[in-house]
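One structure is given here, and the rest of the page talks about it.
Only one protein chain is missing from this complex, and each of the others stays in its spot.
Going in written order, the chains are labelled A and B, and every chain counts its residues from 1.
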Amino acid sequence: MSSSRTETGVVDVVMPQLGVSVVEGTVVEWRKAVGDRVETDEIVVEVSTDKIDTEIPAPAAGVVSELLVGAGETVAVGMPLARIEAGDALTDDGVPAEGQPPASGGDDAGAEATGNGAGRRLSPVVQRIAADHAIDLSEVEGTGRDGRIRKQDVLAHVETAQAPLHTESPFRPESVPKPESAPVGGTLSRMRRTIGEHMKRSLETAATCTTWIEVDMSRVERERAALGLTALPLVARATIDALREHPQLNAWLEDERHTVHDDVHLGIAVSLDEDGLIVPVVRDAHDLSPEGLGRRIRDLARRARAGELTADEVRGATFTLTNPGQYGALMATPVISQPQVAILDIEAIIKRPVVVAGPDGEDAIAIRPMCVLGLSWDHRALDGVLAARFLSAVRRRLEGGPS
Amino acid sequence: MSVTASVPVDHRRDEPPEHLTRADRVGLLRHMLLMRAVEERAMTLYRQGKVPGSFYDGHGQEAVSVGPAWAMAAADRLCVLHRDLGAHLVRGVQPATILAQYMGRAAGVTRGRDGNVHFGDHRTGCVGMVSMLPDMMLVATGLAMAFKLRGQQRCALTWFGDGSSSRGDFHEALNWAGVQRLPVVFVLENNQWAYSTPTRLQFAVDPVERAAVYGFPGVVVDGNDVEAMFEAMRIARRRAVAGEGPTLIEAMTMRMHGHAAHDDQRYVPADQLAAWRERDPIDRQAARVAALGVDVDTLRAEVTAQVDEAAREALASPMPDPADATDGVFATEEVAMGDGAAPWSGWSR
Partner (left out) sequence: MSTLTYLQAISDGLRTEMRDDDRVFVMGQDVGAFGGAFKVTDGFLDEFGADRVMDTPLAESGIVGTAVGAAVAGLRPVCEMQFADFVACGFDQLVNVAGKMHYRQGLSVNITVRLPSGGGFSGGPFHSQNPEAWFMHAPGLKVVAPSTPEDAKGLLTTAIRDPNPVVFCEHKNLYRRVKGEVPAGEHATPFTARVAREGDDLVVIAYGAMVHTALEATEDLDGARVMVLDLRSLVPLDEEAILAAVHRCSKVVVVDEANQTCAAGAQVAALIAQRAFEDLDGPVVRVATPDVPIPFSPPLEQAVLPDVERVREACRELLAY
């Protein structure tokens, strides 16, 4: 069998064009009759034109079901001459059709010996971390015995996965249009317009400046791996501590009224994908450990996406954190959420070569996971020096100051 | 049996005892009556299914506990065993509390944590027993050791049986007390039987002989004569607080009931029981007291009424709360023992 076509249903045998100027042909002799079995390419009929007499092969295998044109009759090129009921379902000669799916069977057991997960022997902590971070374990490579997925394997995946639990910046340097976006010439959604108005008003009201600092995240990476968290809760904790040291950044400026707060109610920007952006608040964030912050942030993000947040949960932030996640973006200029006086953006953690002190005190190159923190701040309430000091305090805590 | 005694014990039945007033002698009888009444009542309750576990009594041995307890000072300490209920009564534990204790009620001395006579109300200066009976001999020795280290005029008293004298702790205690000359008195209740084991299978030598071997006197006393028991204890205590060391008092008595309520003691010869019944300690003291002109029947009636009332009170008291079952394994603070009642007239003279 040369043909690999598998057709079923009715197939026409048509009058071919047997020359450029040929417009019609005449049936000379039928080689098959109705009810005859015909294989693909087998001769069905002989036709004649001005130019030539030709044998016409069947376009498909099957059974001839109709002969439409009698011998001696003339038809135009392209017209059906006969019909074939194609496919072998009607035959009883047992010839298997090609292309059928191979028999499925219980050979999964044999496939278990190698590959991911060594028979899916997943330890309790691996399952727990995977569930907490919505990780598909079939994507995780195991480095344990017999390819078993170990705790560090799934934690490493947490860091690189594009998990929906990451929060996003309200400002995208590049928007990615989806095919099903609003039709050309449409309007923005209500939420999108509200966000836009807030952003515009903020930029018009505040004297917005942005200062950046680079942070070596080696210690954060180690600690978050041990605790089973993303970097965000650790950055949050360091931010809170730095705010305690520089409370001028934990303040509100409403027209002339300037209020510096003791308590830290931390706003965390959460992306709602196409629907926009919302900033739920971790109240009394200063009381929480990194693990506690991680739990609270996850819970707020989940409920934000499910539309379950109450009005109180999106009010009253004294400072905001925004973290777009691991898209590789280097830095951003976030917009301050009124009436706060500052906002801190955390971009991607990217391994880069950096200069460190070598073993003998000389300069040396090392590879470190680096991250740029961007602080937008209101020049009406504070100066660049304070902004820089604050960022330095955050860095100090992330790189290895007292936690 | 031979008697080894450095202090003569000599009582003639018709001579009034030098150190007991009339009130004392009545008191001794009253407490023996109370012990018997409480135990008989408890046995009835046991047969009525109100006493869980097993039930032990000291029927016929009342003098062995009441007599020596009468001689103890308030600050003395007692290690009381299961046939010595009289001692608890002398020290001031109430009959209602004892019956509640047998019935496993929350108002019992151990609040349901231990059963029958496995109790010691530490507020009355008594330490509760363990089932490994002669263990308490060492505890009493330790109490006496503390008294001596502190230079205090106090005495420790412990009871144990003929069976106990075969165990190592008996020997360790006697040896220790003898070596350190401690103010402890060991009262061996020889009631002839350790469950079904007669004394001839228990020791080759009368245990009273052993005292000398450990360096102190042993005396044999008629265990069914409460006044003799008192006197022996009074003398031993005086020795002890004078720094002269321990005494072993072997009280000869008879276990009139089975080892426990579940034992009918068919292995005890009927004539042995009959002979000892003639020497019932309560009958003997009642005769003495009646001879002084005391109305013993009224006394009996008072005791009966007291126990009836106690039984009513105990029966009405609640069982312990299961939620408390795991409480109190560890102490959160130190608990001090208290002093017991010391009704002997000798303390006020």
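In this text, contacts are C-beta pairs under 8 Å (C-beta built on N, C-alpha and C of every residue); 3 or more make two chains touch, one makes a residue touch a chain.
Just so it is clear, the structure is predicted and the values come from calculations on it, not from any experiment.
**Student:** From the listed residues B:145, B:241, B:260 or B:315, report the one that touches the chain absent from this view.
**Tutor:** B:145
**Student:** Check the options B:56, B:176 or B:276 and report the residue that touches the missing chain.
**Tutor:** B:176
**Student:** Among A:31, A:150, A:219 or A:258, single out the residue that touches the unshown chain.
**Tutor:** Considering the complete complex, A:150 is the one touching the chain left out.
**Student:** In the full complex, which of B:128, B:207 or B:281 touches the chain missing from this view?
**Tutor:** B:128
**Student:** Which listed residue, B:156, B:229 or B:282, touches the chain dropped from view?
**Tutor:** Hidden-chain contact among the options goes to B:156.
**Student:** List the subunit A residues touching the unshown chain?
**Tutor:** That gives, for subunit A, the contact residues 123-128, 144-145, 148, 150-151, 225-227.
**Student:** Touching the hidden chain in the full complex, which residues of subunit B are there? Just list them.
**Tutor:** Within subunit B, the residues that touch the unshown chain are 77, 109-110, 113-114, 118-120, 122, 127-128, 130-132, 135-147, 149-150, 156, 168-169, 172-173, 175-176, 179, 328-337.
Basically, only the chains that are shown with their structure count from here on.
**Student:** Where the CA atoms of subunit A average out and where those of subunit B average out, how many Å apart are those spots?
**Tutor:** 86
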